[in-house]
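Submitted below is the structure of interest, expressed as structure tokens.
The complex is shown incomplete by one protein chain, all other protein chains being positioned as in the whole.
And now, chain A:
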Amino acid sequence: MRKGLSWFNVTSIALGFTFLYIPIILLVIYSFNASRLVTVWAGFSTHWYWQLFQNQQLLDAAWVTLRVAFLTATVATVLGTLAAITLTRYGRFLGRTLFSGMVYAPLVMPEVITGLSLLLLFVAIGLDRGFWTITLAHITFTMCFVSVVVQSRLVTFDRSLEEAALDLGCTPFRTFFVITLPIILPAVVSGWMLAFTLSLDDLVIASFTTGPGATTLPMRIYSQVRLGVTPEINAACTILIAIVTVVVIFASIMTKRQEAERQKAERLAAAG
């Protein structure tokens, strides 16, 4: 078996990544187009970005979206981590099948079903629809993603560390904060980021569960996109892409550094 990549492997990677990135790159390029016609290049301009910052509706929507996403990610991370602990540490308990079913089903559940069912719940209990109902809906589906990310870290780490702390008289509560949490922290942080972007991104569930006064950015973009492609939306999308790219690259550098430090510490511990 030869090592390394064959020409076929290299071609698949090259073509695959071209396919993944070309639409995004074109979108970014055309946000700097001077022409209002999106498909005709008429020179470089930042006109649409200035236009964007004068669009109060869009800015308001962005602010609502960020608040929802921040709150969602924070609560979903706590709930998702608790769910992950029960699924990996509790063994068998009554109703476990139901619980794990409820954790995994939202990962693949079509959004229209989740959105409709949550709306009908909010109507049935007479909750005013708006900011809070969107947030509740987002927490519910994103906590499941957090749970899966955290679980994958919880199953791989050495449980004897936790057991040692418990044997030495540490309370389970303290053990979690002193031993478990620092070890699973990178997964918890990625869980938070995943929940944040999922919430930022969601159109369907937000559209179902929103009420008057709470319009999120995807809803605003969607209603404009339906009327046609505009350079202004290209500019808005470019800013979102830039933010996400910076955050993801920053986070991955952080995790890499943390992982390297952890390995160094482990080596030291083993040597000592």
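The rule is simple: a residue touches a chain if its C-beta (ideal position, glycine included) is under 8 Å from a C-beta of that chain, and two chains touch if they have at least 3 such contacts; residues count from 1.
The definition used in the following text is that contacts and distances are computed from a predicted model.
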Select, from "Phenylacetate-CoA oxygenase", "GntR family transcriptional regulator", "NADH-quinone oxidoreductase subunit M" or "Putrescine/spermidine ABC transporter permease", the UniProt-recorded name of the complex's unshown chain.
"Putrescine/spermidine ABC transporter permease"
Touching the absent chain in the whole complex: find that residue among A:Ala42, A:Val178 or A:Val248.
A:Val248
Where A:Leu52, A:Leu71 or A:Val148 are the choices, the one touching the absent chain is A:Val148
The listed residue (A:Leu107, A:Ala164 or A:Leu185) that touches the chain absent from the view is A:Leu107
Residues on chain A facing the left-out chain by the touch rule are 1, 4-6, 8-10, 12-13, 16-17, 19-21, 23-24, 26-27, 30, 38-39, 79-80, 82-83, 85-88, 90, 93, 95, 98-113, 116-118, 120-121, 123-124, 136-137, 139-140, 143, 147-148, 151-152, 155, 171-173, 197, 200-201, 203-204, 208, 218, 221-222, 225-226, 229, 233, 237, 240-241, 244-245, 248-249, 252, 256
